[in-house]
Each structure stands twice: as C-alpha cells, then as structure tokens.
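Just one protein chain is left out here, and the rest sit where they should.
Naming follows writing order (A, B, C, D and E), and every chain is counted from residue 1.
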Amino acid sequence: MFYHVKELQYHAKPERPDPIYAKKLQEVLGGQFGEISVALQYLFQGWSFRGDEKYRDLLMDTGTEELAHIEMLSTMIARLLDGAPVGDLEEAAKDPVLGAILGGMNPQHAIVSGLGAMPVDSVGNPWTASYINASGNLLADFRMNLTYESQGRLQAVRLYEMTNDRGVKDMLSFLIARDTMHQNMWKAAIAELEAQENIVVPSTFPRELEKQEVSYAFFNLSRGEESSQGRWASGPSMDRMGQFTYVAEPYPFAKKPKLNPPPPYTHNTMLPKTPRHQPPSMY
Amino acid sequence: MFYHVKELQYHAKPERPDPIYAKKLQEVLGGQFGEISVALQYLFQGWSFRGDEKYRDLLMDTGTEELAHIEMLSTMIARLLDGAPVGDLEEAAKDPVLGAILGGMNPQHAIVSGLGAMPVDSVGNPWTASYINASGNLLADFRMNLTYESQGRLQAVRLYEMTNDRGVKDMLSFLIARDTMHQNMWKAAIAELEAQENIVVPSTFPRELEKQEVSYAFFNLSRGEESSQGRWASGPSMDRMGQFTYVAEPYPFAKKPKLNPPPPYTHNTMLPKTPRHQPPSMY
Amino acid sequence: MFYHVKELQYHAKPERPDPIYAKKLQEVLGGQFGEISVALQYLFQGWSFRGDEKYRDLLMDTGTEELAHIEMLSTMIARLLDGAPVGDLEEAAKDPVLGAILGGMNPQHAIVSGLGAMPVDSVGNPWTASYINASGNLLADFRMNLTYESQGRLQAVRLYEMTNDRGVKDMLSFLIARDTMHQNMWKAAIAELEAQENIVVPSTFPRELEKQEVSYAFFNLSRGEESSQGRWASGPSMDRMGQFTYVAEPYPFAKKPKLNPPPPYTHNTMLPKTPRHQPPSMY
Amino acid sequence: MFYHVKELQYHAKPERPDPIYAKKLQEVLGGQFGEISVALQYLFQGWSFRGDEKYRDLLMDTGTEELAHIEMLSTMIARLLDGAPVGDLEEAAKDPVLGAILGGMNPQHAIVSGLGAMPVDSVGNPWTASYINASGNLLADFRMNLTYESQGRLQAVRLYEMTNDRGVKDMLSFLIARDTMHQNMWKAAIAELEAQENIVVPSTFPRELEKQEVSYAFFNLSRGEESSQGRWASGPSMDRMGQFTYVAEPYPFAKKPKLNPPPPYTHNTMLPKTPRHQPPSMY
Amino acid sequence: MFYHVKELQYHAKPERPDPIYAKKLQEVLGGQFGEISVALQYLFQGWSFRGDEKYRDLLMDTGTEELAHIEMLSTMIARLLDGAPVGDLEEAAKDPVLGAILGGMNPQHAIVSGLGAMPVDSVGNPWTASYINASGNLLADFRMNLTYESQGRLQAVRLYEMTNDRGVKDMLSFLIARDTMHQNMWKAAIAELEAQENIVVPSTFPRELEKQEVSYAFFNLSRGEESSQGRWASGPSMDRMGQFTYVAEPYPFAKKPKLNPPPPYTHNTMLPKTPRHQPPSMY
Partner (left out) sequence: MFYHVKELQYHAKPERPDPIYAKKLQEVLGGQFGEISVALQYLFQGWSFRGDEKYRDLLMDTGTEELAHIEMLSTMIARLLDGAPVGDLEEAAKDPVLGAILGGMNPQHAIVSGLGAMPVDSVGNPWTASYINASGNLLADFRMNLTYESQGRLQAVRLYEMTNDRGVKDMLSFLIARDTMHQNMWKAAIAELEAQENIVVPSTFPRELEKQEVSYAFFNLSRGEESSQGRWASGPSMDRMGQFTYVAEPYPFAKKPKLNPPPPYTHNTMLPKTPRHQPPSMY
C-alpha cells in the first residue's frame, strides 16, 4: 500500500518555458527506458517475487522511488509548457523563434493534454507494457534493470547536453546521479547472485541436457575475422565451464527441410495439381 | 549483403505434430525476447555502430546467426502444425484430446497462416520493434543483449520442461547451448568495455556535473529495512568511486509544486472563477 | 445496412491550404476521441445491444451521423494539403514560412497518403480499437459516450483557437454545435437510465455482497487534507444509500503478503539454496 | 513523492490456485479499465492540474489508492498461479480438469512471468497508455473517471459471478465497494463543477461562435423513429439553453465535394491523361 | 453522408450458440483483412481521391457495402454468444463440452463486451489503422484492395470449413460470393488502369532515372537454382520494356561502409580512446 506526500523528491523548476524541450523530455518519462518503465518494472518484479525478503524489499524501495521521478518529470514538463503559444503557424513563422516553437512542439501538448505531461515518448508513442518484464528469475531481471538504468542514464545525459536551462540541468543532475546509484546497485545485486549461482541464466538447468559442443563456439557468419580478436573468441569461458573456440567457417548441422503438403481444408496452394474441395478432417 | 543456404543450422523436426505446443513455441520466435528481437537488435546495433571494426563484426556475426534461428523455429512450428485438425469444437469436445487441441491452439494458425509460423508471441501479439534498441553506446547495448540472452534462455528452458517430444527437446538443446555461448560472449565483451571505461554508462559524462550527494545513497522507501542487508547498502560502490550509504528515512529535497494557471485558450478548468473566452496569445 | 449520398453533411472548405493545420486536425479525425472513435463506438454499442429498441435506434442514428463527420474531416484535410510543397528542407528554410511548413507537416501526408487524410492522430499514431468499448451495460456506455463528446468538443474548441481560416472555423462551429447536442443527448439518456436504475453501475449487483464499510469512505492517502473540503467527503452519498466519511489516516486492512516458493520447473530464483533440475509436475 | 508499506490494503488470498481464473482476473489489472489505467490516469491528472488544490488532492489521494489495488491484484494473481501445472497438453488432456487448465491458462504466465502477474489484459494484450487521458479540463476528466469506475465495477461484478472461491470473492467485494465509492465520489465532484460551470464541456467557449441551429437538433439517420421517444428528442435541453428538436428526415447542408487534382510530384493517379514527370514545386 | 436502414444486407442467424466459433469469426470482423479493414480502406481511398468521379463512386459504393458486412458479422457474433456459460472452469471441466467452451472462448466476450462482438481479431488483438492504406495512386491501392479481398475470402472459406452450423454457413456463402465479386471487380478496375498506364507503379516516374541495369535482373541469393525455372527468370518482362535475366551469382555493387565517428555529445562508444566531455556543437 502506498502513501503520497506532496513535496517533490527534488526540484523540478525550469528557468523559463520551452515547449520543444518539453517534447524531448517526454522520452525519459514515457519512452522505452523512461521512468514509467522502471517504476512498473521494479514494482511488478517485487510483487511477483517468490523468495528472499531482502530482494523483494530492494525492488519495492526502488520502484517506489521511481514513482517520485515520474512526478518530478511530469511537473517539469508542465512548467516547460507554461503559456505555450498556440495559433496559426504560417503567421507565426514570420517570427523565426515563435515559428520554430509552434512547428516543433508536440501538438498533443496543446490539443490533448492542455499543457500537461503525457505518458508518451519524445515522438508521441504511448507508453506500452510491452517495454517491461518480470520473469521470476532475479538474475535475468536484475540484468534487465541494469540495462534500463544504463540506457536511461545515457538518454538523460544526452538531454542534459541539449539545454542550457539551469533549472532543467539541475533536475537532470539529480536523476543522473540516481541512475549512477541504480547502476551500482543492480551491479552489486547481480554480483551477489552470480556468486551464489553462475553467470548463465537460468543456473538450474543441467548442462548435460544442452548441446554442449556449441556452448562455447563463436560462429563467424559475417565474412572477415575481426571478431576473432575479442575475449569471446578464445580462452576460458566467462562461466569457467568451457573454452571459447572460434569457428571461422561455420556450416549447417542439418539438411534442407521439406514440409509436408497442406491439408485440403486450409485451401493453401498445392502445386502442381491442386485437389478440389474435400471435407475437413473431423467429419 | 546476405546469402542464404537452404540447409538449417540445426535439426528442427518434432516426433509428432502438436498444435498447442506450436502456439507456445511462438514465444521464443516472435515474443519480446524471441529470435526476431535478437536478430534485428544485433543487426541494427551493427549497422549503426560508429567505431571499432571488431565490435561491428561481432554484432554482424551474431545477428546473422539469429536469422538462422528464426528459420529453425519457423520450420519447427510449421511441422508441429502439420495436419492440425479443424472443425466444430463442440463436436470435437467429445474426444477430450481432440477437444483440448482445438480449444487450445492459436486459431490464427488455422485461419490466417494456413498452418505456418507467424511473427507473433505465444498469445498472438504481433512482434513490435518497440522491443528492441540500438543506442550507439556499446556498453548499454551489450547489457541489453546479455539481458535478452538471459531472458531468452530462461524461456527456452521453461519450454523444454513443457514437452516430452524428443525432436523438440533436441532443437531446444541446441538453442539453449547457443544462449549459453551468447551469455558468455556478451559477458566477455562487457568485461572488455568495463575495463576500458567504467561500469557506469555513459562513462564520458563528468561526474562533477551530477548531484553527487545522492550518487551512492540507497533510499529506503518501502517500510522495513530488509534491503539494508545487501551489498548495495554499504561498502565501496561497484564503480570504486564512492561509498554506498543506506538512508533509512528518506525525505523530499523540494517543496510542494504549484503550477501556474492555464492560459484561457486551452479551456482548461480555471477555478474558482473561470474567465470567459479570450483571444489566443498570438493575435 | 447503409446508404451513402455524396453531399457532405456540412461545408468542409478552407480558405487556403495549410499542411501544418492538416496535421493538427488529424487529432479529431483519428485520435483517441476523434470521429472514428465515436462512429465505431456507437455502432458497436448499437449492434450488440440486447434490449429496448429506442436506445438501439439512438445509437444507430448517432453512429451513422459520425460517419459523416469522418467524411467532412477527411475532405477538409485533403483540401488543407492541396499542393503542399515538398522538397529539400534545408533549401526551403531560407524562406521561413516555407521552412516552417516543410518542417512542421506530417511527412506521411506527402510520402504515404499522397496529400490525403489518414486514420491517425496529430502525431501520427494509427487509430486503434483499444480506444473504444461497448459493454452491454447502457449506463456505463452512455457515460463513456458523454466523456468522448466532452473530450472531443474540448479538442475541437482548442483547434478553433489555433486557426484564423474562416472556412475551417465554419466547419468546426458545426462540429462543436453537434458536440453540444451530443453532450446534451447522452446527458438526457443517462438521466432516464439513472431514474430507472441507480447511479452506481451495475445497479443489479446486490449491495449486501459488497464490503459495505468502505462503500462511502474517502481515504486520504496523499498527505494534506484539502480533499476533505469536497462534496464527496461528507453528507449523504450521491446514490442516497449511505453517508460519505473522510478517513484522514487510512491504514491497511491486511497483512504483509508472503508468496509460496516457485516450483522448480519455472527456474525462478530460489534462494538461499536453489534446488537443481527436477522433472515438471505432471510426469 | 511516495512511500510504501508492505501490508496490503485488503486481503488477497484465494482458497486455492486457479490458473485460468488468474488469466481472467488480469482484465481488471492490465485491461482498458483496469487498475493500472485508473492509477496512472488519476496521477497524471493530478500532476498536470493547474488550479484549485482541493481537486489536485482528490486526484492524488485516489490515484495513490489505486496503486494499492494494482498490488492486491498482482498478489492475488500470483497466488492463483501457485504451482500451476506445466507439461504436455495432449498427455494432460486425458484428465479433463488438468487438460482444461493447461489449455485454458495464459501460456505467458508459465513461459514469460514464471507464475507472476503481468501488466496485460485477459487475452494478453499489454497495457497501453493510449487507454488513458488527462486533458486539463476537470469536468471532461472527471466524466472519464466516472466512466472508468463504471466499466471497472461492471467487470469486477462479472468476474465475481465467474468464481466460487471465497477468497477471491472477498477481495472483489472490497474492490467493488471501492468502485461504489469512487462512482459516488466522481459524481459528487462532477455535480460541484456543473453547478459552477454548465454541463457542456468546455463551458468557456462562447455559444454564439457555434452553429447554434444544430446545437439541439436530433438527426434521425437510421430509418425508424423509435429514437423520437427519448428525453433527448423534445423538451428543454439539459443545459437549459435550448429546446431539443427531432429532425425526422435530415438532409445534407453542403454540396458534393470536388477535390483539386494532385500535383505531379505525388505520382498520384491523374486520369484521364496523366502528365509525365515534372520537377517538384520548389526548385 | 450516410443513412442506415435496420434491415441486414443478408441473414446472420446461427442455428445455435457457439461461443468458441464466435471467437474465431472475429478474425473476419476485426482482423487484418476483416470487414473493418476493407470498409475504412475503401472509404478513405474514396474521400482522398483527387480524380475521375467513376473511381471515387466505385470506392464509396463498395466501402458503404462493407459497413453492412461489419453489421452482419457483429449480429452473428452476438447471437453465437447467446447465453454463453460463465462460471468456474475447473467445475465445468467435468462436463467436457462445457469445459471446452469455457476454456476456449474469448474471456473478454464475457468480461468486457457482455456477449457482444468486439473490434478485435480471433486472438483478441484490437483492430488498428496500421492495417490499411490510401496512397492516392489508384493502381497501387486497387492492388491492395484485391489483396484484401483475396486474403479475406481465403479466411472466410477456412471458417466455412470449421463449422457445420447451417446458419453460419449460409451467411458465409453470401460473404464469400461478395468476395468473388470484389476480386473480379478490383481485377477489372486494375485492368482498366494498366491499359492506360503500365503495370509498374507509379507509371509516371521516368525510367531513365532508375538504375536500369538491375530493373529486370533476378538475383539468386538463396543457394540452389530452382527459382530459375519461373517466368520471372527469362523472356520479356511483364511490362514489355525489358528482358528478364537470371543472375546466378550476384555480387555486391558497393564497398564495405565505414561510418564516421560519433560526436562527443552523443556519448556513444568511441574506441580505442574515448574523449571526455566536450560541449555540444552549438554553444
């Protein structure tokens, strides 16, 4: 169960309105790696986790913080949209700055949300739950979380470069710092799990059931052998259970497949001579 | 540029048809972490990469292999659908096995694809490019790739548990082994990059520009302190640039926000007394 | 069954082309609350309604009118796109007006639709049937319809503010008037139903089966008690079946949940000691 | 900013697992009118609201409660999935109950989420932000909120009818009661706003600017005059600003439209004689 | 502008309810090639067409008919859902037929639509406007229309095979016949256009501007030369403007690409030595 306090976790006040930057900032609110994604991903992972209380608490602590980041970004975006001009663009274009604003802002900020933040990305795609996952396997999920904090911090840094508004930069400096912590945190949690299990997810599948002759082989399928120079091409494997090998000329293990002809009731093409109508299989 | 040979990379022949398993197997073909996702993710990362040829080659080698996995799964699914019954379910339900098959298979395999594989997941959601990403930052992207191989192997292992068809299990044992390799491989590539940069993505953003007092602080926002027992709550940070601290009672840094009133031309609610129509800002 | 006449329900002729306004106007054609939404929502509600002929006719009358609005907007948008310039934007940018047009119009109007309207919103998201609903419960559905006419009229009014083209304003004045009627109409239909049933949907669920101690309680979950000043915080409930109460300090009714451990065949994380491979449950 | 306590707002414990019911219950978690929708809709409306603190607090109080409902449903669904069987369906079909379970459950609950709840509806569509809206106009938005509580309670009642598990029914009796409150609450808030403004949204658009001759006219566009018997067909309009009229034989106000021919650079069809290639307009 | 009559274009009455068949029949209502797709595709093509009245009328005639097909299918699906059982599946599974029905029907038909048709396909994906197109080029669009009638009739025929309900078969025999007409019709319209233009769309692009040495060359990129046996591999091209050639061993025309390094402000990976922070380009 949740409680809300009206104070923001951190300041979210720009020096001046900037409707076009508002459109861009939507990326880290409602984009693939935005705050809605991390909030709901961590919370769903926490609610579904069937194990050690410590990890569940970690997920709930962090998911709850991300809700505060959604709030900060929503507030900032509303303020960046303050008094955004509307009106005839052709007219406005006579003033280059006004024209650029009218032409470049997200029209839904004016027409749909009435100058409020929206759960969409920087081109207006609505946020979708297909961005996120909770698998029940913590190592798989913590890797996903580390990924989201990595991509998210990268985007926040790029957005930091795109403005000289000190208020916006101040807020981003906070979010970037939290992403630093969260990358460190998931990295630490991953280290704990890898120490207990192994690096290969899931660690509980018996290795003898997999086709072990290809478990550490690198297949050179794009002509040119530059890829042979990496750590993945030779030496002990990272899970310490095998040796990397480099297969310079990989070949197929199987033959050309030949599918059975379709049953008549599918009315697929059946060449050269197509049988005419036959009753479906079950009558 | 690509060339195709008709041989499959590995065998894809079930012992017998099983249309319901065909539906489930779609997950690792057209689902979030399926083969379409990894193929296109690696290829797009390769095509966009603006740097070291070794990493580009690595991405193209692996993306090209994943195309072969799409092909294997498509072939397997077509064969699992061989001669799938169609017809009246109520009638069929008198035979429990036939009823279960008709009720449980994906109806689009009969109506839409004519007993062929589809680019959809196990509940029929079409594959979407919003699953994938190529950011230009290799460390961020390789973490995403490691995630996809982790979640993908987990799903392949779960599917392995759900059948006793030796042909299916044989194919999955190959794919699971390749996921073992690919987890090892991305892990190795990540190790190389982390050794050169740092663990925090992106490594090129000056740390003094971020709000460093919260860069290593854990905020306990879900009541109960189980999360204090993890590696992330104390000791040196994973990037060796700070000390983890545990903030048992985190508080807001900012005040309650107050947004400016809306301009009249948005026709937002303006209480208590709502001004009537005013001309928009620019006339 | 439908018949079409080629005359438009109302004029749809702008004074002059305006490709950027065409992009914006797409919102009320193919957006969440646009004409495609109301047309298909009312028609599906009508086709599925299992009751009083009067309401079915109401739905079919209105759904059929909305098809004419799709037509008017499609015609207007095609005319706003008349002779829209294409070409090199960098070149065009030397003429600020031309640059603003090229930079601000929806590129798909040039590349995809050949200067025709599209079933998309003002940022280009395709219309989706997930916008609409027909539940079979008229009171629930008429409330949804009233909502759509409210949001739709709001957007039409905002678009009215954004142009000074008298032809566009004339067409919008017609659509806004129809939204006035339709809000009045759904309001009237809702009043009829509420008089017969009650205001709580569905009215047919026995109240003694719900947890009645919380049926009229307001929970103050965001710190600060400004919300206690509303009509919803005290006095008789709107359905006249209870008294509103204000719970200033709401607490949980249940304990902390503890989920059962996962079965081995899911390969979820099972800490501290993870059992190794076990056969799935049913063999 | 948010705080979380681990206690659930209300009990979420079924008498026994039921993986198929788990699939169905997803509708009120991740469906169009599910708890994710209301939580995020109310929170976004609150964060963007530029006015009276009372309404903002109302939105934040209620949005925060809905987060607790997401949590309850996620917990319930995980428990309904407890120890769900996996395995060969054809084999299982010999036991009709087991066959029905395997055939009827959402396969992603086994393959993707490892027996956890997912942010999807009862057929597996991922939740999308295109379900929700925050327009800045409170009356429009509160009508949307009333709609969501109406449709949501209807679905919860239908789900109540579909089980005889006393634990599930107990939790639903709580959620249904909260929906009773929330319908009453939005109804009360709407009454307040309508008393101050008018029933037509937005109330701030000058009526003389709309095409008033059609502001209260009902158009009988589906043959048959059953719709003339409703409150909307005669008498004073609900906004008390006009008289409803019934137009039994509505006719078009405008002529057949004729679009201008396409410019050559679109390569649209131009019949009867198609001009050959011409340079685009701007060179 | 449209008018509606309440009579159906053709009978839509099943012999008996069949909720599982209702789910399947959704494919030709709300699927990719269903009636919503053809109705809106033809209408949008008509509304946007900037030319010969004859073709515009053809499109409006046919789009208007397809609206009647949506209506017939919606009616049929509602009747197939008549009195569909709801309740505990585990209980029901004791009666195999009842169990099959409960397990196999679309749960949203019970929970969401109250036994009405929905704008979704046979697995529950909502209809999306990304299925359709209107390009302004009639030959391109008529080919799309012929495709939709071809895929649509195929699906209707497959559904015909899946039932022995004479009422359903009767309705499908009508829809299949209309698809016969519509395939003939688009074929005829295409023949008219191809006679005036050429078979290559668009016919107005000067051939000398395309890379003509590859305009009729077949590239054998999948090893094995079975494809050389087709009409496309030799002889005069279908547009009578060239000769087909078969390139047995196609090679690249260009060199290996090398992308420029990324600018520092993108924080992409820049190996081997990564420059540290630099100001973005424009300050």
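Throughout what follows, a residue touches a chain if its C-beta (ideal position, glycine included) is under 8 Å from a C-beta of that chain, and two chains touch if they have at least 3 such contacts.
Note that the structure is predicted; figures quoted are calculated from it, not measured.
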Missing chain: touched chains present in the view: A, B, C, D, E
Given A:Asn125, A:Asn145 or A:Ser237, the one touching the chain that is not displayed: A:Asn125
Sole contact to the chain not displayed, among D:Asp52, D:Glu161 or D:Glu225: D:Glu161
Sites on chain D contacted by the missing partner chain, in the whole complex: 154, 157-158, 161-162, 164, 265-267, 280, 283
On chain E, residues whose C-beta touches the chain left out of the figure: 5-13, 32-33, 53-58, 60-62, 64-65, 68, 75, 78-79, 82-83, 85-88, 91-92, 98, 110, 114-115, 125, 128, 130-131, 133, 135, 137, 139-140, 143-144, 146-147, 150-151, 153-154, 157, 160, 170, 173-174, 176-178, 180-181, 183-185, 187-189, 191-192, 199-202, 205, 207, 209-222, 224-227, 229-232, 237-239, 242, 244, 252-257, 259-260, 262-263, 265-268, 280-283
Residue ranges of chain C at the interface with the undisplayed chain: 1-6, 48-52, 55, 86-94, 96, 99-100, 102-104, 106-108, 110-112, 114, 123-126, 135-139, 193, 196-197, 202-206, 209
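Methods note: only the chains that are shown with their structure count from here on.
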Intercentroid distance (Cα basis), chain E paired with chain D, Å: 27
Interface hub residues of chain D, defined as touching at least two other chains: 1-9, 32, 48-50, 55, 57, 60-61, 64, 75, 78, 86-88, 91-92, 96, 99-100, 103-104, 110, 112, 114-115, 123-126, 128, 130, 133, 135-137, 139, 154, 202, 205, 209, 221-222, 224, 252, 259-260, 262, 266-268
Contact graph of the chains (line, ring, star, complete, other): complete
